[in-house]
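Some notes on the structure that comes next.
Only one protein chain is missing from this complex, and each of the others stays in its spot.
Labels A and B are assigned to the chains in the order they are written; within every chain, residues are numbered from 1.
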Amino acid sequence: MKAKIRWAKDNLFKGYFNSALSIFLITFFAWAFYNFFNWLVIDSVLLGDADACRQASGACLAFIVDKTRFIFFGFYPETEIWRPIIAIFIFFIITFYSRLKSRWNRRLLYNWMYCGLVIWLLMRGGYFGLVKVETHNWGGLPLTLMLAVVGMIFSYPIGIFLALGRQSKLPLIKYLCVAYIELIRGVPLISMLFMSSVMMPLFLPEGYSPDKLMRAQVAIIMFISAYMAEVVRGGLQAIPRGQYEAADAMGLTYWQKMRLVILPQALKIVIPPTVNTAIGMFKDTSLVIIIALFDLMYTTKASMQDSNWLGFSVEAYLFVALIYFVFCNMISRMGRLFEKEFR
Amino acid sequence: MRFWNDRKNRAIIYQLLSLIAVMALGLFFYSNTKANLEKQNIATGFHFFNRVAGFEISESLIEYNSEDSYLRALKVGVLNTLKVSIIGNILAVILGVFIGVCRLSKNWPLAKLAQGYIETIRNIPLLLQLFFWYALFTEILPGVRQALNPMPGVYLSNRGVMLPSLEYNPVFFYMGVSVIFTIILGYFLKRYAKKVQDQSGKQFPHVLYTVLVLLFLPLLIWLVGGMPLEFNLPKLQGFNFSGGVSISPEFISLLLGLVLYTSAFIAEIVRSGIQSVKKGQEEAAKALGLKSYLVLTLVILPQALRVIIPPLTSQLLNLTKNSSLAVAIAYPDFVNIANTTMNQTGQAIELISLIILVYLSFSLLTSLFMNWFNKKMALVER
Partner (left out) sequence: MKILMITALLATSTAFAESKSSTLNTIKERKVLKCGVSSGLAGFSAPNSKGKWQGFDVDICRAIAAAVFGDPDKVQYTALSAQQRFVALQSGEIDVLSRNSTFTLTRDTSLGLNFAPVVYYDGQGFMVRKKDGVSKIADLNGASICTQQGTTTELNLADYFRTNNLKFKPVVFESNDEVHQSFVKGRCDAVTTDISGLAAQKSKLKNPDDYIILSEIISKEPLAPAVRHGDDVWFDVVKYSIYALMTAEEFGITSDNVDKFLKTKNPKIKRFLGITKGNGKALGLDEKWAYNIIKMVGNYHEIFERNVGKQSPLKLERGINALWKNGGLHYSPPFK
């Protein structure tokens, strides 16, 4: 008890100004929480229709309940919803399984490949009596997760190669990498997405252009790799010179030196910024709404257009914000776990 | 020794190969594009710059109407982007530093509030936040005929914020001149103060004098000039307000979203910057008897700034690049207008290259400025 009083004295009531500020802030918290709680729980409408919602002063949870399926899965056929649910479940299990460093070996890599294959087959169907669902009917959370996860899986190694290229002693390779990295980092993602949706088809032979989803994915990978490269470069520069020299003295070739000595240390150092980049990318996938892909954000916006449910956008935005928040938080937690594992 | 085993030869071959690969890829894209364009009879080049744009733009810093050229429309876009990024960057830095300092406050509720703010804002996509503010603005505020009128001359509605504007008077010009004069004066006062302190150790309160002059000189000119003060009040006329200054909901939502989002990142940078200054520095400064605000401004901040500036630069750039999300909420920034032009003319390649070029030059200019600032702030090692 005494300790608590002392804590309060030190942290809340140190001097007149601090005491006043603390009291003001705590009252403000209480007031805000009270109002929010009223809005969300006491006065809200959980079951009912739009008219019931309009009469209530609280949140219209009925709207969220009605639209949950569409927000999460978009145009995926209603009878087949169990498939993306299982796919997301598999993804969570494999991610959770790989959290420990001791499990990081070749087997895990194969397991990831199997899971990826199973998820793909499950989502797309067309085999084993599953109805075929084309990629343009995928939407909502599976699409957002796919854009982010596939984006990360590809951009990480590309980023490493670009970073190595930038540190290279061969001037031509160095400048090519520098040019790529700086060019991409200088422009907004939205312009890359426009490029993928409007310009890329002209770059390829007629009729050979991949579909919209694939092109957006390529744009995201191209974009994030440049940022990844800068993150990795930070790690490479933090490695003391002695490590490079020692590896050279051992007579290791360039690739041996990088693979066995430098990269393992460098990548370990840059776990925190890597995680930040991953979170940034997860958030950035929401921009595909601008080129009309039905990701989590677009399905949310589309549900608001329903003329029966006009005027409840605050509820919908808060709901989808919560989803993004939970996922970003999960990524950063995982990052902290990795940091601990590798220490 | 065989040719292949020579390190130099190998280096040359690797480079040649990568060059050829890049060139081949470029050639592949180029030939396809050329074939596609020719086959489909798509016009190329920047001739469309001088054609009449034909569309209106809702807000513009320069004169513009639908009979102006595409080039002018694009200029309007560049200026609008600059407007929102410059104002946004300044506000984001101020708010970010404030929140970063709050985050380190010894007051528990304040520190927690700042932390909660940072965590929440950073984990939600900016685009979602923009949509949210825009929806809030247009759904919660009343229509233009029932506009809120919190004080005379100020109206709030879902058409934006209407403020009274000052009627121009020549006296204002002289007041402006006096402000510039005072700033120059302040610079010389500062040099003088340094000289006095170096020679005698006495402190000359130059900041106080400068501020006093800054306050009173324009006021004096205003009084002498006959106290001109005529407001142009916004008035409801037909569908919209006329007169005064109006700030569109699109601009406000975009600015609000960008500033809140970026400030959360800047707050984290400021926090880690301040924490990077060793505790001994603060204690030593206090032991010298410096007042606490002097400890912060003379000892801690100059050292923290060196850690803060490089990541801050990239945040400022991020804000500028993120302003391109304006296209989602109808603010006529550069990307938005380039997009419209692209739709009207079909010149996708030219316009996307232009977008890339414009943002690259923004990035370059910001980097140059921040590098200059960084150099000025850098530790002068002996």
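One rule holds for everything that comes next: a residue touches a chain if its C-beta (ideal position, glycine included) is under 8 Å from a C-beta of that chain, and two chains touch if they have at least 3 such contacts.
Keep in mind the model is a prediction, meaning the values are calculated, not measured.
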Original post:
Of B:258, B:328 or B:355, which residue touches the hidden chain?
Top reply: B:328
Subject >> Of B:42, B:111 or B:185, the one touching the omitted chain in the full complex >> reply: B:42
Subject >> Contact residue for the chain not shown (choose from A:84, A:201 or A:335) >> reply: A:201
Original post:
Which one touches the absent chain: B:9, B:50 or B:65?
Top reply: B:65
**OP:** Kindly note down the residues of chain A that lie in touch with the hidden chain.
**Re:** 75, 77-78, 134, 136-137, 197-198, 201-202, 204-209, 211-212, 290-292, 301-302, 304-305, 307-308, 310-311
Original post:
Which parts of chain B are in contact with the chain that was left out?
Top reply: 17, 20-21, 24, 27-28, 31-32, 35-37, 39-43, 54-58, 65-67, 138-139, 143-144, 158-159, 237-240, 242, 249-250, 327-328, 330, 332, 336, 339-340, 342-346, 348
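Here, only the chains that are shown with their structure count from here on.
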Original post:
What residues on chain B touch chain A, complex-wise?
Top reply: 11, 14-15, 18-19, 22, 29, 32-33, 35-37, 39, 106-110, 113, 120, 122-128, 131-132, 135-136, 139, 321-322, 324-325, 327-328, 335, 339, 342, 348-349, 352, 355-356, 359-360, 363-364
Original post:
Which residues of chain A touch chain B in the complex?
Top reply: 10-12, 14, 18, 21-22, 25-26, 29, 169-173, 176, 183, 185-191, 194-195, 198-199, 202-206, 279, 283-284, 286-287, 289-290, 297, 301, 311, 313-314, 317, 320-321, 324-325, 328-329, 332
